[in-house]
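One chain of protein is taken out of this complex; the other chains stay put.
Right, chain A next:
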Amino acid sequence: MSVPATLNISVQPQDFDTGLELQQLRAATPQAGAVVSFVGLVRDLSADGKLDQMLIEHYPGMTEAALQRIAEQACQRWPLLGVRLIHRVGALAAQAQIVLVATSSLHRQAAFEACAFIMDYLKTEAPFWKKEIGDFGERWVEARASDEHAKQQWQKNNGKSPT
């Protein structure tokens, strides 16, 4: 691609303002015709009962490196102009925002597909671990086979959207 994409990655305890982040991504990539965003949230119910808090642990250093590599892989597959990625860590309340992935590109398809790709890879390769705390006590969230399957679809399809 001719224009190098703008990558901006944060791992932080603080909440984020999605509207402001999208506005800043638009300002940083004025050629963009499309911005796609995904926000992941803490559900207020787990499989076991009512959830009070989600604790997110991570591996400082490796986390940032993994997210950077995932964003770079997305830029190699699609003609992206910008990527904004924020993942929170620490204690989060029910309904809190956990993660923001925003992509900008000339046309919508690249932004849609790259946003989904980044989330699918983040789910299986970035070193974050969630623990749920609620009226059921506390328990670590188990990795889901469907997340691994979603990532493998991208590998099979070599850049096309999973079916």
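We take it that a contact is a pair of C-beta atoms (placed from the backbone, for glycine too) under 8 Å apart; a residue touches a chain by one contact, two chains touch by 3 or more; residues count from 1.
Following the convention adopted for this analysis, contacts and distances are computed from a predicted model.
Novice: Write down which listed name, "Transport permease protein", "Molybdopterin synthase sulfur carrier subunit", "2-oxopent-4-enoate hydratase" or "NADH-ubiquinone oxidoreductase chain D", is the UniProt protein name of the chain that is not shown.
Specialist: Result for the unshown chain: "Molybdopterin synthase sulfur carrier subunit".
Novice: Could you tell me which of A:5, A:35, A:56 or A:110 touches the chain that is not displayed?
Specialist: Counting the whole complex, the residue in contact with the absent chain is A:56.
Novice: Using the touch definition up top, pick the residue from A:45, A:65 or A:96 that touches the left-out chain.
Specialist: A:65
Novice: Give the residue, chosen from A:27, A:47 or A:143, that touches the chain omitted from the document.
Specialist: Checking each option in A:27, A:47 or A:143, the one touching the absent chain turns out to be A:143.
Novice: Could you please point out the chain A residues that touch the chain left off the display?
Specialist: 40, 56-59, 61-62, 65-66, 87, 98-99, 119, 122-131, 140-143
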